[in-house]
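Below: the structure, in structure tokens.
A single protein chain has been omitted from the complex, and every remaining protein chain is retained in its original position.
What follows is chain A.
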């Protein structure tokens, strides 16, 4: 199974489930959840179904392209259905079948795994889905986003597509994954893994990033003062990524860590609050 075939299969499947097939956000994020098509759209009462690939950067997971399983950037396939449908588990299983997995030949289980994103003031309840002991999906009913109780509740389905693809193809090294019929994952990304690992662990300018964090944070609050939560959210995301770089660079002591996380969460919650207030304003004229 080629990497791109997996993506196409998932896109086609979820498009048929009346999802908007969206695209990655154009700012660095740690997970598909941070894309405003999840973070903001799961707030408020309007129905919303969406699916998209999200390149997700986790600088601390970088291994200079030398580890066969870990990379600083991986791709998530993200699905949001709001409200969560009654038959969501069955639909999800059909999506596995759509990828060519014969469900009866495998052991597929839902094991408790409650998801929490402290920087987003978000948490949910759900499972990791295991395919023959391999974690292939995070399956979460969002209970709170940006510190706000969700109603109705959205379900988030996040597929770890590299691992899924490796598993299905019996490939032991992520960089050997066939992306297309002629290009491997390593061809496309290996050098990038090396450079970004080098950058995040060794080279990133610490003072610059500390300054950037403060500047982005100021900008976010300034924008909130101007009632522009969508733009303020961009700067919240930039803060989040800047913090991740500082963290991987070893520039954040364990004492400072919670304080940084709290600052990002505070911004995210303020954005969420203003976003919801504006939505309600629109609705009530």
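The rule is short, and it goes like this: contacts are C-beta pairs under 8 Å (C-beta built on N, C-alpha and C of every residue); 3 or more make two chains touch, one makes a residue touch a chain; residues count from 1.
By definition in this document, contacts and distances are computed from a predicted model.
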item: Protein that the absent chain corresponds to, by UniProt name, given "ABC transporter substrate-binding protein", "NADP oxidoreductase", "Glycine--tRNA ligase beta subunit" or "Nitrous oxide reductase"; value: "Glycine--tRNA ligase beta subunit"
item: Hidden partner chain, touching residue among A:4, A:49 or A:84; value: A:84
item: Identified contact with the non-displayed chain, of A:8, A:21 or A:103; value: A:103
item: Residues from chain A at the interface with the omitted partner, ascending; value: 67-69, 83-86, 89, 93, 103-112, 114, 125, 127, 131-134, 141, 143, 150-153, 155, 167, 170, 172, 250, 253-255
